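Only one protein chain is missing; all other protein chains are in place.
Order of writing sets the chain letters: A and B. Residues in each chain are counted from 1.
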Amino acid sequence: MRFPRIVSELLANKKFVTGISVFLAVLIIGAVGPLLYPVDPEDMSFPSSMPPCPEHPLGTDYVGRDVLAQLLRGILSSLYVGFLAGVVALAIGVLVGAVAAMRGGVVDEGLMAFTNAVLLMPTTLVLILIAALFKTRSIELVALLIGITSWPWLARVVRGEFLSLKERDFVYMSLLAGDRWLSISLFDLLPNMATYIAMSFAELVAGAILQEAGISFIGLGPTEGVTLGRIFFWIQTNNAVIRGLWWWWLPTTVVIVAIAASLVLVSISLDEVFNPRLRGG
Amino acid sequence: MELPEPLLRVENLSKVFVVGLFTRRRIDAVKGVSFTIGRREIVSLVGESGSGKTTTAKIILRLEKPTSGRVLFEGRDVWRDLRSREDILWYRRSVQGVMQDPYGAFNPFYRVDRVFKQMFKLLPKDMDDEERWGLVEKALIEVGLNPRYVLGKYPHELSGGERQRVMIARALLVEPKLLIADEPVSMLDATLRSGILKLLMKLRDERGLSILFITHDMGLAYYVSDRILVMYRGELVEEGHPDELIESPRHPYTKRLISDIPLLYRKWSDI
Partner (left out) sequence: MPPLLKLDDVYAQYITRYGTVYAVNGVSLEIGEGEILGIVGESGCGKSTLARVMMMNVKPPLHLVRGRVLLQGVELNRLPRDRLKREVWGKQVSLVPQSVMNALNPTMRVRDIIRDFVKVHNPELDDDEVYSMARDRFEELGLDIRALDLYPFELSGGMRQRVAIAIATLLNPKLLIADEPTSALDVSTQKVVLKLLKRLWNEGIVKSIVFITHDIAVVRQIATRIAVMYAGKIVEVGPLEEVIFKPLHPYTELLISSILTPEPEVKKRGLVEIRGAPPDLRTPPRGCPFAERCPYATDRCRREEPRPVVIGSRLIYCHLRGGGAA
């Protein structure tokens, strides 16, 4: 399929357009917002628990920080966590799946046994245990931890796809032209899984953002910087919901739901656009 | 002068597949198959689906490893004697293949040109790109295609017959000595088939190409080949000159096969 046609088919899909617009909107807000609204999110010198007002469009939190500044900074950090964790999981998943499928035999059996072991681990629990081992945790460390626990299902699917694709005639034709397995994997097999990989990446990013929020919520997230997860942690420890500080918890919730939902929507739309006619050319 | 050694010698070739995760089952896809292919010869390997003919082809093409037995090309064991990358490339230059499915043989992601570009590493190193594309155009013209029409197109923009011709042109680019054609026309309509078959015969006559023509269709084998091998459940059951084989088959399987083939000039008496 040629590129212009791919774009036009995607743009004709309502789910894709909705998903990508929401995601890009959040991304732009996160990227440009802090520049346009240069308030220090860690500055606690404002009055506590102030409802929205002209100086603080989203009010302040319980300890006197500007909520909008926090949210703006949190969006970018959370997307960063998601992206980083997504890349890590994608890299491990594709590598493990591809190597298992291509090498076969003992390598395959060993890698799959390992993958299944990781898959069967109660991931969140393990994540909590590992996180608890570190006194201070950078955003990157948390992203890395999420990444290295969330790849197994991807590895299994990639392996399956590779196994079926490597029996395709065009792979044999590449072998007959003297191509080696590495170049066949990169240029014959991976491009044919491109939509699947894009879908998985969107889901991994969404999952990682939610997972960061989850472990931060119980206080085991990053110990520095502002992420959406950390905002939730403060919301929870300061009983913001009970205290009626809606300007604090409501926008944060809306933003995180918007990010996750938009990514899932993008993933679903990719499936809809490409899968029914994957073979049709 | 004819060399004493045939171009290709297959000796006692066997392939066992082990399938199933818990109940490991052995499937004998190929059982002790031996035959030779001489120079300037079209040899057909005829069998129904599951007879092991495609597995045999893949082993000869070095796409599937045999469980036991040998494949000797110009006296070299292609599974044991080809060690270096140079050896492998030599074999790829000497033996090429055309697959059954003219749709699946192309990666839908790329333009048709890619299948030729991939072959460039098999061409002499001192050749520049202009000369290489010149060869591509020559090969396309030889198989009856217009290079300007074909190059730059995506596979789905070509018909099945055109794609199969592109596949043959691709194989011819390196001037192989042996072409393994696995059901090259079975997915094409009768009127598109004839052109491809004629082309294969022309290549034998004009270039001295040897061809292993793999098919389930005895009619095609009878028409194009110098010799026919019949395969049944992994074994080679009969070998012979086409006319002899059709007129007086010896093996019970061949006998039944030939009596069950619907013919044009003779009507079954037992229906």
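Quick note on the criterion: a residue touches a chain if its C-beta (ideal position, glycine included) is under 8 Å from a C-beta of that chain, and two chains touch if they have at least 3 such contacts.
These numbers were taken from a predicted model, which means no experiment stands behind them.
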Could you tell me which of the visible chains the hidden chain touches?
B
Cross-chain touch to the chain not pictured, restricted to B:5, B:131 or B:243, is B:243
Touching the left-out chain: which of B:48, B:81, B:131 or B:205?
B:48
Check the options B:12, B:68, B:146 or B:194 and report the residue that touches the missing chain.
B:194
Touching the absent chain: which residues on chain B qualify?
48-49, 159, 161, 189-195, 197-198, 216-223, 242-243, 246, 256-258, 260-268, 270-271
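As a convention for this text, only the chains that are shown with their structure count from here on.
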Rounded to the nearest Å, the gap separating the Cα centres of chain A and chain B is 48
How about chain B: which of its residues touch chain A in the complex?
58, 61-63, 88-89, 92, 96-97, 99-101, 104-109, 115, 118-119, 121-122, 154-156, 167, 170-171
Taking the complex as given, what residues does chain A use to touch chain B?
1-2, 168-170, 172-179, 188, 191-192, 279-281
